[in-house]
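Just one protein chain is left out here, and the rest sit where they should.
Let's look at subunit A:
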Amino acid sequence: MAEEVLVFGAWGSPFSRRVEMALKLKGIEYKYIEEDITNKSPSLLKYNPVHKKIPVLVHNGKPVAESLVILEYIDETWKDSPILSKDPYERANARFWAKFIDEKCLSAIFKACWGEEKEHEKALEEASELLQFLENELKEKRYFGGETVGLLDIAANIIGYWLGVFEEASGVELMTREKFPKLCNWANEFVSVSAIKENLPPREKLIAYFRNRFGVGTASK
């Protein structure tokens, strides 16, 4: 039976881009459907009635939602070019850091870039602390996944690309080469991988979007 793979996403969302990156890395063909998140399609609401969010992967009519859940589904379904180690401890480690990025980093980064002025110093410190954990986790590896891009690298796309965009849009400096040499090197390596590069939203368009949506950053006030 011919496989049908659909991805419901939004052009600027790191979460839906994660799904596309994983599919591209594995050479899986899919149909992409752009969602207007201010006017969600009946299909999206049907496929993700619980959260009504993108991304949703629909494989032969069956939906999977939540980007990290989707990444694991992709890895378990299409076994070429694995993005998770076979070792249970390494798998637990990758899952831990991916969750850390989603639950802690994103909101901290946002606060540092666009939070209240009076809390700016504290927000900057907190975000830096979190980045330091990731810097330490990288160690001497080329990618978080080791020699090849793995689930954690894909989950860290926020750090690898979107963070730079937030910095430029808001004028806040967070991930400097001085403080985070390993993360900066990793980010360069990450965005150079063709399956990743092909799936990055255009930088200028993204900067304009965030500037528009959140205004000029705290630092510029």
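Everything below uses one rule, namely that contacts are C-beta pairs under 8 Å (C-beta built on N, C-alpha and C of every residue); 3 or more make two chains touch, one makes a residue touch a chain; residues count from 1.
Here is the rule we go by: contacts and distances are computed from a predicted model.
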Discussion item. Considering only the chain that is not displayed, what protein name does its UniProt record carry among "2-(3-amino-3-carboxypropyl)histidine synthase", "Glutathione S-transferase", "Two-component response regulator" or "COQ6 monooxygenase"?
Written reply: "Glutathione S-transferase"
Worksheet entry | Touch criterion as defined above, residue of A:Lys62, A:Lys118, A:Lys139 or A:Arg177 at the omitted chain | A:Lys62
Item to complete: Among A:Glu76, A:Glu116 or A:Glu204, choose the residue that contacts the chain missing from this document, as touch is defined above.
Response: A:Glu76
Worksheet item: What is the set of subunit A residues that contact the non-displayed chain in the whole complex?
Response: 50, 59, 62, 64-66, 69-70, 72-73, 76-77, 88-89, 91-92, 95-96, 99-100, 133
